[in-house]
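What you see is part of a larger complex, with each chain still in position.
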Amino acid sequence: MEFSVKQIADLIGGKLEGDGTRIVDNLGKIEEGKERTISFLSNPKYEHFIYTSNAAAIIVKNDFQAKKVIIPALIKVEDPYSAFTRLLEEYHTIISYAKTGVEEPSYLGENSKTGEGVYRGAFSYIGKNVTIGKHVKIYPHVHIGDNVEIGDESIIFQGVKIYADCKIGSKCNIQAGAVIGSDGFGFAPQADGSYKTIPQLGNVILEDNVSIGANTTIDCATLGSTIIRKGAKLDNLVQIAHNVEIGENTVIASQAGVSGSTKIGKNCVIAGQVGIVGHIEIADHTTISAKTGISKTVRKSHTILSGYVGFEHKKFLRANTIFKNLPELSQKVDKLEEKILNLPTDKNK
Amino acid sequence: MEFSVKQIADLIGGKLEGDGTRIVDNLGKIEEGKERTISFLSNPKYEHFIYTSNAAAIIVKNDFQAKKVIIPALIKVEDPYSAFTRLLEEYHTIISYAKTGVEEPSYLGENSKTGEGVYRGAFSYIGKNVTIGKHVKIYPHVHIGDNVEIGDESIIFQGVKIYADCKIGSKCNIQAGAVIGSDGFGFAPQADGSYKTIPQLGNVILEDNVSIGANTTIDCATLGSTIIRKGAKLDNLVQIAHNVEIGENTVIASQAGVSGSTKIGKNCVIAGQVGIVGHIEIADHTTISAKTGISKTVRKSHTILSGYVGFEHKKFLRANTIFKNLPELSQKVDKLEEKILNLPTDKNK
């Protein structure tokens, strides 16, 4: 993707100073100063980088005046950071929509249909009776099982595996290697110590605007659906067990895990490596610190929890401070004990 | 897969009341009440759902009498839950066996042979000298390395990667994205601070009836075999390092990890996010709570362990209760100290 500096200045409504014919093919940080890139200068602390930069152009504030000779062209705007962010988003949209058409060999099962503007990468596999909306991007090595539905403008990256019967909403984004709809971990113990598999016949539903990270796994429900509500964001290597429900706009960071049948409310923030047991509920707007273990239902919204066995965050911080100094506390107790033992015995007895 | 209500009533030996010609194509929960599904009513607490359900049929107890007009047909049996479970299993078996034949393009290396009733999905890759038993299902994007053996009736889901020389037993089930036989993490430190790779030449053996979860990774042995004994069940995103042995019927939940050369006994239950160090042994029937860290051999069977540095579960619970109240304990000690300092000095001295 190539643009001239002039084109970019026009796009963001900035005033161009310098060579507008130069070519830009990437966005970068001002401290990198690479050729053919565009950066921005917002914080005066970074101004010195502009004088050694080889970038094609730099977006600066309207009142910026270079104190030395510089190589980059300048694009002057009121708010360089906002202008640059807008550029990022435009660029990202262009890239997202760049892939289109069908690469061969690819596999499309009976009675499956795809909307206009769809990309199907080489070696992608779409089973039977699948319905795929408009402008959906199916990257190479994606597997889409029978009867799956995918809404408009969703992007399914390379090697994602979606099991039969799952439903993916519109504008979802599933990163490489994620698995949607694997069998739930359900086994019935037998008298001889072995386990019998409990059939897992449900599916997974991702509502609209859901993001799923790389190599994350979401199990199907035993019956019914494992549900990720609209706007929820899951990071890489997250585990969601069977029959879980994740509320609207809830964010779950990497390597966290949620056990079977637990229901998490909306607008929660769950940090990395958190573990949540099965069959509980987490209230809306709950925040859970990294590595916390949650073993009980959280009823009150806006609670903040921390700890190996999670409890109220501020209480945890106080307890943890004393934990670090347990040797001192223990010594203090030993000294007190010694003093008491050495106290004069009661002479009146 | 479609059945008439009459066919299902005959299959489970129930007495049909209502329209037996209706079509059933799924099993569901009674509270969902979807058309073309069959549910069951066992707990009287859920009876009210039957009066608003659009299901094709509901399995009920022999003595059930509807108190209002209902839409679903009824199938009366002695034990609705058992009848439904049987139905689940039958349905699951039918689905599991539904895929058969070879989809193209798929890759079969020299001297490799597959038994009768095998499914090989499009874009599946089978290397050289591979032996695959009867009714094995190889889903799309599966990679099977050279010299691998797979026993009868195993199901290898989409995108599973099995390295060369591994052995997979009969009736194994490997969920999407799992990696079997990756190189063990072995590096010899050099004088200059760099590391030299220790070649990993062993393999992985899964015995019969082993289940492996989605995106789980099992490293090959340096020499010899990493072994998962028969009936063991591993959940999603589990890590098994090189030369580990997992005993018969041991269950390992999601995101747990076992380090190199550790040997875990049979019928153990290892919960989610547990970490076990290398080169130790865990006795049979050990239970390890979620998030526990295990750093020492467990000799006594039937032990239950918990804690960040794991120890006996009941002791952990008591210690953890006091941990939460450490600020109070610390204050109490401070008050005692104050009192003792304020005690009258020994007047006899």
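Residue numbering begins at 1 within each chain, and the chains themselves are lettered A and B in the order written.
Going forward, contacts are C-beta pairs under 8 Å (C-beta built on N, C-alpha and C of every residue); 3 or more make two chains touch, one makes a residue touch a chain.
Everything numeric in this text was worked out from a predicted model, so none of it was measured.
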item	value
Overall copies of the shared sequence [whole complex; 2 in view]	3
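Note that in this section only the chains that are shown with their structure count from here on.
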item	value
Gap in Å, rounded to a whole number, between the CA centres of chain B and chain A	25
Chain A residues touching chain B - in the complex, by the definition given at the top	105, 107, 123, 125, 141, 143, 145, 159, 161, 163, 177, 179, 182-183, 185, 187, 193-195, 197-201, 215, 217, 219, 223-224, 237, 239, 241, 255, 257, 259, 273, 275, 277, 293, 295, 308-309, 311, 315, 318-319, 322-323, 329, 332-333, 336, 339-340, 343-344, 347
Touching residues on chain B, where the partner in the complex is chain A	26-29, 32, 88-89, 91-92, 95, 103, 105, 121-123, 139-141, 157-159, 173, 175-177, 209, 211, 213-215, 231, 233, 235-237, 248-249, 251, 253-255, 266-267, 272-273, 290-291, 307-308, 320, 323-327, 329-330, 333, 336-337, 340, 343, 346, 348
